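Here the complex is missing one protein chain, while the rest keep their positions.
Let's look at chain A:
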């Protein structure tokens, strides 16, 4: 069969409609705004700020989160344990940044899993899109709770050691009894400032 070439990426631009967002889009613990939250796993909040060169905030950046459920499973045929995945957890959410560059997700602390590439530590994949980004920017968030698992994670180990701490979220107390993790995304800067990003 003749192969087709994938369509080119373009920027999402500054005008991704606010009207596309509904309540609960940034809440991964519920399938949608009407659904009850899943009972499996620890609910957490992920908060952060998206900044550009010079540390200035980025308004209306669109972030999408994708992660495994609390036991490290995906409701997807590529997971051999799909049948055991949490049926009340979609694993996907979307948020946008305000004028100060802030975003927030409510989600579950994900589980780790065994992968042919190696044992994956608990993590959340984040996609950042927005004006000035012609391609999606791909980040992965790790958690400080899992030092040993992080040290063995095949993806985190690809990041130069001095930069690894930048993609481990920072605990920031609790809100309404739910642990808060801070994950700032600095899109462009020197090697000491810029968030490590991936390509796949």
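The rule is short, and it goes like this: a contact is a pair of C-beta atoms (placed from the backbone, for glycine too) under 8 Å apart; a residue touches a chain by one contact, two chains touch by 3 or more; residues count from 1.
The working rule: contacts and distances are computed from a predicted model.
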For the complex's missing chain, which UniProt name, "Protease HtpX homolog", "Protocatechuate 3,4-dioxygenase subunit beta", "Phosphate transport system permease protein PstA" or "Sugar ABC transporter ATP-binding protein"? "Protocatechuate 3,4-dioxygenase subunit beta"
Residues on chain A facing the left-out chain by the touch rule are 1-20, 22, 24-25, 31-32, 52-54, 56, 58-60, 64, 66-68, 74-79, 90-93, 113, 115-117, 120, 123, 125, 127, 129-138, 154-155, 158-159, 187-191, 194-200
